[in-house]
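A single protein chain has been omitted; all remaining protein chains appear in their positions.
First chain written, first letter: the chains are A, B and C, and each begins at residue 1.
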């Protein structure tokens, strides 16, 4: 099955969040529907019932399925005939609300695509994991950067041993948009992301360092052992971190670093990763996602482009391409690939076959728990003078 | 109106071409529907009636509207009630069939998005122009590279005089996929593109040099005066050109060059343009479309990124963005912007207002004629030892 | 013999030109002495005798050998004992004076390194060639860009057939410093370079397009057949060209383009070349000279770095390196390599062995003649509406 393959039927999407001023809700809806394998039919677009309904037309959601709350949506949709009700729910609200929405959706038997970080804190994450395990739903977490074709190719190469034993991972995620105290200017994105009551225990580390950490985990499969972290709130008066660096020891003796910044002037969404193995090394940068540099001593540097027809392209990499090489793909396609892979499993679930829900191509609830554990341990380590704390959660993937 | 603004209703799309093995048909359908402002409801997907119908499910087209031919589609759709029938037709078939399909559609009153080059030869293009002028349909030609936000920004900057008088344009479009005689290996794309009976008088020059020429025209508005061209068929036995270079004199005394190659090893879809004005210069590359370099003597080089929120971003550039800076947009979004701008005019047409169909944001039938004239004059110039031939068609835009 | 190998003795250099305000004279002296294989001992640094002597201390030239004119230098040095007199003369004066200086030096038996373009016009070049052929001196022309290690490697690869038959060469040399009428501001470099009485028949084409043309010739060995050229003087009131483009047909059927600009805002010294062969293609850019991109269909793009120890590095490329990879080399080293190769031949000459003075690693008097022929034919073609004129001079190298 692939991104251009029709499912036996289109999946029906219900969106939570995405109302006026939202960024990520719109992204989810475009990503989900990009391949015409899903259609957005229902929404609880805002915590404000009025606003929720008012936002529906811009998503082409019929008034009858524009709900005033997620509870109303779950309730009403559950009562619809199987052939009409939504198949999955996308949770795109601020962090502090993920848990209750996602849990309720799972309990109601709906598949879930949940924005990251998965929950507000680790306890919620662990409880949600339990709920998912007790259900048979498909549950994905939108660590969307794992959807880029070259990221999937890198993962496949590394897991196949092409780079040898992995010894070092350097991941960096640098932005500049919170350089000033934007949260005081009523900028919606800045307001909730810097608010410990909505964002959780971490700021930049919850928002973006989790992506960088997850990317290294996803691409290499290395299991983390412990972490030492140092967080800063450089902008005066800000409570949550806007900068930080974590050093990670992996179980195999490898060493990793994750640095995140939201205060670096002019930097946009600069997530980069470098991975060193005994047989080769690679480098990838999200802002130029159609290229990856692979190096081996004694050989020219190799630029692998996103080329579904190239001999160097792996199966999973090629399967994630929608366009031939030289025709740039971007953020939406990467995001859509997370959906596409989850859709494949949803279709199988529908078909009754058994599904491995732990070792999936898309990031799942286990990754979500790991992400919350990463945040918790980083924050605590930072509070304890960068003490070394365990980083391997019992639920860790693989 | 903008790409995220809902139209008063979704537009209904009919697709001609796009069957199995097609590349560009799929692109059109994704681009058209990306913003949820249009829906694909009907198709004549192949010249083979059986294949046409068989391809419909993968586009989620209902069997009842999967037609065996474009004539059947036009006929049947015309008879549907206004509220059901398709609003526009996308012509994505090989070049030699564009004319009859597009003309019939226009005459039937349907808006048209036509792939480029617009027709098989200039005579067809001129006749089609006449047909369009006699109608009131919206007609767009998919010179999709004009849809990139930074291209639109550059155009707005240049037309506003920010670079001063434009004196030089260097455009280059370099590919490598026809380095070998792929047309003998039954590769569908290669077969028709190298076949004079299907592709027209030119090969690489019709396929890609037209884009490069159009891009310079679009970004600067400079009117061409004459052209001297030199075409080569480097691969033995190939009839049409796979390489060539054209020198262009513009009416204002400026000088341009357009070079196109399909035989450059390893090159993918490398369309680049450099524009020199008396006050500034710029440079843009399609394979990295989210950046543009703007230079002025005495100042640091400036990298303008695609940033809808930046002070440097122009209105038309910002309006063409779907994502904040650092979140790469690509080929689909650029393509979709051509559709989005045409949709805006289609909606106005529906509303009865008068529309300027000549000076549009999207490439239109006049650009289509210019493109065909460019091809004809280049081929003839090359045949006459690179003689200088006129390049300004009477119908030229602006 | 190599750049780090001592000659049996240091060579003694006499510099003509290089006085106050000179750029290229200083470059020659540094390049010649970089490897400690030559020492600057005499100079006629300015056409003004006073200034000439006043400039000597900054070059560490003893007063006794700071001459008031090149004639005085040649005369006096000729009378010195063999073990003291200069071995070679570097001609770094404005173009219109090269001929008389170089010819006199050759006739006096001194080896010559002559700046490019070699002479003021073709007639002078042809006469100088005759003079050189009648002598046994070593004569080099400072097409310094041929000295970069990766350029030499590319040449060796291409001549060995690694890229197959060469079919296309795209060379471009873009600067911006003459965007304004700098020559009216008493800027010394601008003044003589835009003055037909000093620079010759061409401006940008004599100054920089010759380099671009020479680079293609040097790297590929392709023999040119004919040229069509279009020159522009974009800055109002300027007599010589500041922009132009030439299309070149090569004898083997290949096609080339050379574009030169001195009016492109913000561009510095941007010489780039792309070469397409039937088996591979390459791309190199002077402003980033330690990298070259080599491409082949079906393989990742390869970045060859300047790495004397890499398996991919050819003999001539490695021999031109002074530093390990990652330690950037630049303009001086490339320039010095032209000297170094000429020194090798000078040392052999000293030793009495016979020398092939036509097919040298460094650009020689034959290249100088070709360059002057290129300028003449380009200017004439431009005057004749870009007519096709022959481009293969009987004296052409190889």
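Here are some notes:
In the analysis below, a residue touches a chain if its C-beta (ideal position, glycine included) is under 8 Å from a C-beta of that chain, and two chains touch if they have at least 3 such contacts.
Because the structure is a prediction, the values reported are computed rather than measured.
Across the entire complex, the residue among B:63, B:81, B:237 or B:311 in touch with the chain not shown is B:311. Of the options A:168, A:318, A:355 or A:396, the residue whose C-beta touches the omitted chain is A:168. Only one of A:261, A:286 or A:376 touches the chain withheld from this view, namely A:261.
Mapped onto chain A, contacts with the missing chain fall at residues 167-168, 170, 172, 174, 176-177, 179-180, 228, 230, 232, 234, 243-245, 247, 249, 253, 255, 257, 259, 261, 263-267, 274, 276-281, 295-297, 299, 301, 385-386, 388. The omitted chain makes contact with chain C at the following residues, 4-6, 10, 23, 26-27, 29-30, 33-36, 40, 57-60, 175, 267-270, 286-290, 305, 307, 322-333. Hidden from this view is one chain, which touches chain B at 294, 298-305, 310-312.
As a convention for this text, only the chains that are shown with their structure count from here on.
Steps from chain A to chain C, taking the shortest chain of touch contacts, total 1. Chain A and chain B touch with mostly matching residues; of the residue numbers seen at this interface, over half occur in both copies. Taking each chain's centre as the average of its CA atoms, chain A and chain C sit 55 Å apart.
The geometric centre of chain B is 43 Å away from that of chain C, both derived from CA atoms.
Each of the following residues of chain A touches two or more other chains: 305.
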